[in-house]
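Let's look at chain A:
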Amino acid sequence: MRSCERVEELKKGGQRTAYKAVHPEHGLVVIKHTQYQSPKTLERVSREAELLRSLDCPCIPTLYEFMVDPSRREALTIEEYIPGDELQARKADYKSERQIIGLLRALANCMQVPWAKRVVHRDLKPSNILITSDGRPHVIDFGIARFLDKESLTNTVAMMGPGTAMYAAPEQLENRKTEVDARTDFFALGIIALELHLGRHPFSPEAVGGDSIPANIVSGRYLGPETKEGTTQAFVTLIRRLLQVEPYLRFRTPAALSAYLQTHWGCDL
Partner candidate 1 sequence: MSFRTEDEMSSRFLEALVPKIERLGAWYLREIDSGIGIPDYLLVITSGRAISYIVGVELKLRNWRRGLLQAFRYRNFTNEAYVVIDRDHIEPALANRQHFLRAGIGLASFDEGGVFEIHVVASPGKPFSKLLAERITVRVSEALSDFDWDPEMTSYEFVRTNSRRRSLIGFREYLAKDALSTFEAIKV
Partner candidate 2 sequence: MRWNIDSFQSDQVGDGLIISPLNCKAERVEALPVGIRRCSIFDPQFYLPKSQKGKLATYPFFPATRCEGLATSDLEKIMEHCAEECVRFQVDSDFEYVVIPTRYLDALPSNYLQQLDEQIVNPFLEAVRAVGSDKPVLLTVIAKAIQVTDSDQRDALLNWITGKDDIDGVYLILENARLTKQIKDADFLAGALKIIHALKLNDLRVVVGYNSTEGILYSIAGPDAVAMGCFENLRAFSSRRFDTTRIHSRSPQPRLYSPKLLQWIEYAYIEALRERYSGWESLFGESPYTSLMFRPDFAWNSRRPELYRHYFFVFSDQVRTLADPLSERQRQVEAMVDEALGFFDTIQQAGIYPDEDSDGSHLPPWIGAMENYNRHLKELGL
């Protein structure tokens, strides 16, 4: 970090702080500094690093460096900085069905590489989606990405697994870890798409009653896309499948999701 210039703090939370800086070799970067107490934290950070290094995808930040200082219990990753706006700030660009589908298609393409390596993001949400100036979405913060082939780190006793509750799938909220796979990310994409479509969070108590967003997610209670005039049946069916409480009723594979998008909206998005 000492070799970097113009370091400014981006985000601070829990054990980790993220900085934006100018790296002499790589240019604009994001530096994530983690102070860890337990080996599990180190393993989590190492995992993220291993993941990013293995992915070769233009819409996921490239990992440049990963360093660990065991004596100080610190870990540092330096990854590509994605200059863009969070999706929330650009929601005006995604009002029509075709625009939303275009975003979905691009996100699904983005996630093809990690999904093919059996990696689930588990925390897809508007603040983890950056739209660059050319309109391309990028997916960031694989901090809690789950390697399906490796043993999970999260506490099996926890009632709610890590992940933001507002965009979490029922299997995450109920900590059914063996059921977390790419379809968990599909659920999050469904919420994101529907929120853009309706202009409000579809699972919020203000929209549909109930006690809370997580409670509504678990019970499958949400404001349907058909409540907005002019919604096509294809879009209704898409959302219905993405937001099924049980993973087995959603699209089974990324290819199945892409095929559905292709069939109903063609390839010109």
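Things to note:
Criterion: a residue touches a chain if its C-beta (ideal position, glycine included) is under 8 Å from a C-beta of that chain, and two chains touch if they have at least 3 such contacts; residues count from 1.
A word on the picks: all candidates are chains of the complex that A comes from, given by their letters.
No experiment lies behind these values; they were computed from the predicted model shown.
This complex places one of the candidates 1 or 2 in contact with chain A: number 2.
Within the complex, the chain A residues that touch candidate 2 are 171, 178-179, 181, 183, 237, 240-241, 246-249, 252-253, 256.
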